[in-house]
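In what follows, a single structure is set out as structure tokens and then discussed.
So, subunit A:
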Amino acid sequence: MAFVQNLPFICILLSLFTGPLSSILSGKMTKKLNLVMITAVGIMSAMVLAFTVKSGEAYTYMMGHFPAPWGNEIRVGVLEALLATVFSVIMLLCIVGGSKEREEELESTKQNLYYIMANLLFCSLLALIYTNDIFTAYVFVEINTISACGLIMIRQNGRTIEASMRYMIMSLLGSGLLLLGICFLYDLTGHLLMSNIKEQVQILAATGEYQIPLLVCITLMTVGLAIKSALYPFHTWLPDAYGYSTMSSSAILSSLVSKGYIILLIKIYYRVIGIDVIRASKITNVLFVFGLVGMVMGSVNAIKENNIRRMIAYSSVAQIGYIYMGLGLGSEIGVIASVFHILSHAASKALLFVAASGITRASGKNKDFASLTGAGFRNRLAGIAFTIGSLSMVGFPTFAGFISKFWFAQAAFENANHTKTMLALIVLIISTVLNALYFMKTVIRIYTPAPALAKEKNYQNITVRGQAPKSFAMICFVAMNFMLGMCSDPIMKLIQSGLEMFG
Partner candidate 1 sequence: MGIWILLPIILPIVTGMYLLISSFLKHLKSTESELKTADGSLKPVVLLTLIVSVAAAFYASWTGDKSITLFYLMKDIPICFKVDAVAALFVTVVSIVWLLVGFYAFPYMSHEGEEKRYFGFYLVVYGVLMGLNFSGNLVTLYLFYELMTVTSMPMVLHNGSREAIMAALKYLFYSMCGAYMALFGIFVLNKYCDTLAFVAGGSLNTVLAQGNETIILIAVMAMLIGFGVKAGMLPLHAWLPAAHPVAPAPASAVLSSIIVKGGVLAIVRVVYYVVGADVIRGTWVQYAWLILSLLTVFMGSMLAYREPVFKKRLAYSTVSQVSYILFGLAVLTPAGITGALLHVVFHAFIKCTLFLTAGIFIFQCGKSRVDELEGIGKCMPKTLWCYTFAALALIGIPPASGFISKWYLAQGAFDSQIGILGWGGIVVLLLSALLTAGYLLPITMKGFFTEKKTEELEFEKGEPPMAMLMPLMILAFLAMILGVLPSGMIDYAAQIAATIL
Partner candidate 2 sequence: MNAIIMLVVVLLPILAGIPIPVLPFKNRKQLMCYVEGVTILTSVLVLVMLLNRPTDSLVLFQFTEEMILEFHLDGLGMVFAGMVAVLWPLAILYSFEYMKHEKHEEVFFMFYTITYGITLGVALSGDIVTMYVFFEMLSLVTLPLIMHTLTREAIHASRTYFYYMIGGAACAFMGMIFVLNYGGSAFVMGGTLDLAKAGENVNLLLVGYVMCFCGFGVKTAMWPCSSWLPKAGVAPTPVTALLHAVAVVKTGAFATMRVTYYTFGTEFLKGTWAQEFLMILIIFTIVYGCSRGVKETHLKRRLAWSTVSNLSYILFGVILMTPAGLVGALSHMIFHAAMKICLFFCAGAVIYKTGRNYVYELDGFGRKMPCVFTCFTLSGLALMGLPGMCGFISKWNLAQAAVESGTVLSYVGIVALLISALLTALYIMPVSVRAFFPGKGFDYEKISDVEDPNWMICVPLVLLVIVIFYFGLHSQPIIDAFAAVASGM
């Protein structure tokens, strides 16, 4: 067994221990430690990716010395490695981009608490990606929830506390449902390791026994994870959570946390239940419908917003709707499109949050649209970054969003059920227009010069150098976006081969 194969485990451990380690160090040190750790994880994941691509197959890694089916396992394939790499990069950039905000908004005593939470979050994310055991998945889901709550709450004002309460309640509800489903599954199959569960489920499906319990299982797990990942109509916690916490938290939450749960869901579908059973149970239709509704309602609510952060948060609801729609189409292309959209949305949404914070900084930290008029001239880089992010959301060619839209349309097209095809296409069109409505309105607003306003409210101009970490983050995100938009073929191939190995 090559040394490289140990790396995923090392990654998880590293991020897990950096957490407690941070508690004894001072604020500045923890930040540096954090960054170093994430970078290291990123590099290691890239190495794993190269390895798995070269070897062409996934491998399972025993945790501890207990073999399956009694011990714990992680499974590493192309898809997992890819996701780990990309998530580390995004995490790194989010933390870097939001550093100034954290210094200003958080109390100094809480600074390293932040990094602890972030580390734990990162660790649980990696674990969710790699795990092959369903109960372990549940454990890390809980850790994820708690650390996410911590991230929201760390900026203490009334709004965030309320938001994190709401988040906690909804999330725990979701976790509860997930746990119930896991229990049922354990009852039905007697296993906790995913591959073993799958074998048993196949047998059950073949014999036709326990059909209804199995369906209930699938439903419970799906609904649980759907609540946690803010599928409409379970999204109500999202705007407050993303809208009021500190910038890097919003970015991390929207790009990574909700996606982690979706990846877990995909994993359950492929590796636990088996995609054929899922398709037969028609739960994909339900996901499809909710996805469509989410796409439209998310955007509709975004149009009504007057606060830029909340607007971007509602946009996330819409984008998550896209992902569920892709899943709901039921075909392999649909899932590939969804995974690609996870990556592209992570990049775009994080970019938008970082750019938005740059814009609001240049407008006296106000988030309402009236103050933002002309911000594009006060903070040029943030303005351009925001425009690029918006164009990507709308699906402009050469940006990542265009490729996502293309693959979703393609997936819709290949569906045998023509009603589904037409519905998906029409809602895609409507959603594009709605996205344009609120994003382009904002872009036009920030590029409408308002020198009188700026002078009156004494808004400062912000140069590229003046916000160095943020500029760095923005430029990297823009580069990612372009890369995904222009050179998406290799990534699609990676995802495709990863999915084949996934099940």
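Keep in mind how these were chosen: all candidates are chains of the complex that A comes from, given by their letters.
Going forward, a contact is a pair of C-beta atoms (placed from the backbone, for glycine too) under 8 Å apart; a residue touches a chain by one contact, two chains touch by 3 or more; residues count from 1.
Quantities reported herein were computed from a predicted structural model and do not represent experimental measurements.
Undergrad: All of 1 or 2 belong to the same complex as subunit A; which of them touches it?
TA: Only one option touches subunit A, namely 2.
Undergrad: What residues on subunit A touch candidate 2, complex-wise?
TA: Where subunit A meets candidate 2, its residues are 391, 394-398, 403, 405-406, 409-410, 413-414, 418, 421-422, 425, 428-429, 432-433, 436-437, 440-441, 444, 447-449, 485-486, 488-489, 492.
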